[in-house]
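A single protein chain has been omitted from the complex, and every remaining protein chain is retained in its original position.
Let's look at chain A:
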Amino acid sequence: MNSISVRALLIRGMLAGLLAGALALAVAYFLGESRVDAAIALEEAHAHTHTHEHGEELVSRTMQATGGLATGVLVFGVAVGGIAALVFCYALGRIGSFGPRATAALVAGAALLTVYVVPFLKYPANPPAVGNPDTIGQRTGLFFLMVALSVLLAVAAVIVGKRLAPRLGNWNATITAAGAYVLLIGLAYAFLPSFNEVGTDFPAGLLWEFRLATLAVQTTLWVSFGLVFGHLTERLLVPEASTGSAGVSDHSTARSAGAVS
């Protein structure tokens, strides 16, 4: 029974991730691609300083912006959806008296914050033409370190919050744990090295719009994942909730209204 429900939840997580990925893909295509193109145009204008793989085109820009982008965002959606579903399996019934839908929303919200927003504030996304190829190893390592640190500290904060709850009450325990998380993240921000590889002639407006677009992509992905996965899990785990209340009462009011008229 339990292992069946893990399987069922995992499948739903990956499906919800695929759907969320499709919505994020639309946002990436309509908000992001024009900024990527603008940055590449700048890069090519300065081709003598930034020479990298654009020498001979392995994949055309059209393919990168359509099939390539779709592959990246959809695979990302399915993968994070699967991982979030596994986290959900463990979190359900353990983080407080939340039902499946609320747990899904909390997991998705926490994921957006800890996996994207917190690392982004230290190591923001960069458009093409920004970033020194010599530091890619260091930047990649530190970005994933920041993601790992943020996630581990968030898990620790949840555990500490749970421990403190009986003594301080839910509200104060949550504030204490969140405060400790913010403090430790602040220390990580202060002590980890920063990179500013934005060229002096790179337009500030374009950089800002590109970074906002990446934030919009991730927000779309996680918000829609939380809502879709929450809906699917509620229907799976609380069967009477889906067939009951809303649907039936709507139907019966419609019928009684019909009977009156």
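Keep in mind that, in the parts below, contacts are C-beta pairs under 8 Å (C-beta built on N, C-alpha and C of every residue); 3 or more make two chains touch, one makes a residue touch a chain; residues count from 1.
FYI, contacts and distances are computed from a predicted model.
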{"item": "\"Imidazole glycerol phosphate synthase subunit HisH\", \"Cobalt transporter\", \"Autoinducer 2 import system permease protein LsrC\" or \"Stage V sporulation protein AD\" - which is the UniProt name of the missing chain", "value": "\"Cobalt transporter\""}
{"item": "Which residue of A:18, A:69, A:151 or A:178 touches the chain not shown here", "value": "A:69"}
{"item": "Touch criterion as defined above, residue of A:32, A:161 or A:226 at the omitted chain", "value": "A:32"}
{"item": "Sites on chain A contacted by the missing partner chain, in the whole complex", "value": "2-3, 5-7, 10, 28, 32-33, 36, 52-53, 58-59, 63-65, 67-73, 75-76, 78-80, 82-83, 86, 89-90, 92-94, 97, 99-100, 116, 120, 123-128, 131, 133, 136-137, 139-141, 143-144, 166, 210, 213-214, 217-218, 237-238"}
